[in-house]
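A protein chain is absent from this complex, but the other protein chains hold their places.
Moving on to chain A:
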Amino acid sequence: MRSFSLLVVNEWLKMAKKRSFFIPYAIAAVAAIALGWILQRWGGEMMSEASALDYTVLMAGMSGFGQMTAMLAIIFTAGIVSGEHGQGTIKFLLIRGQSRSAVLASKYTAAVLFTLSLAVWLTVLSFAAGAFFFGMDAGEAGWRDVLVAGGSSLVYSMIFMTLAFMMGVLTRSTGAAMGVGMASVMFSGIVIPKSFYKYVLFPNADLSVYSQGGHAPIQGMSLGFSIAVLAAYLVLFLVASFVTFKKRDIA
């Protein structure tokens, strides 16, 4: 276990030592603060009753910056496997006596941690900016709403990050991983009202549609159904990644 956590530390350092590492956090911070300021200044009627929690729900949820978190996570983790191939560092990485499964698992863990840190960072900053601009008075939203909004954004980001991760393993190309990941985020908004489509990943990715008495995107879908579909896709992506990575000849 200790040796695995050291592998995760390695992967984290590979991301964190890049000079561009702070950029996604900065983007999230700027977005959270700037939007808060804009809404306070020009929000008018709409925001006059708002509280810090309302703002947090707005920002962290899928209607706010949930998609952005997913995109940032994809952009900054797309190269985590393919980058090693591209740089040629994969040769050293795989001859150090750590199994390929452990190496890939450490990479996925680091990508998950990164996505998680982004989501938490965005939520915390939104709350701070909300408290500053709108005050701590009780508004409409409660902590539970924050949890639902942030949680569904996180699930959404994880799913598409995992998809990009798999593409990186399969194609060994950062561009392909990023492209497919981003395109999927774009397409996820489109809902084709046919019954087969409910088994596709996209309409299921946003779990927040089920909150606040919302209705299912396609008939026959429910929260449980979507979670099951998402879990199946997640397992599929990971199995495909690990099987490919373990078997691959490093040429």
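Worth pointing out:
The working rule: a residue touches a chain if its C-beta (ideal position, glycine included) is under 8 Å from a C-beta of that chain, and two chains touch if they have at least 3 such contacts; residues count from 1.
Here, contacts and distances are computed from a predicted model.
Remark: of the listed names "Electron transfer flavoprotein subunit beta", "Hdr-like menaquinol oxidoreductase cytochrome c subunit", "Thiol-disulfide isomerase" or "ABC-2 type transport system ATP-binding protein", the one matching the undisplayed chain in UniProt is "ABC-2 type transport system ATP-binding protein".
Check A:Leu6, A:Val30 or A:Ile192 against the missing chain and you find that the one touching it is A:Leu6. Even with one chain removed from view, chain A keeps its contact list with that chain: residues 2-3, 6-7, 9-10, 13-14, 17-19, 87-89, 91-99, 247, 249-251.
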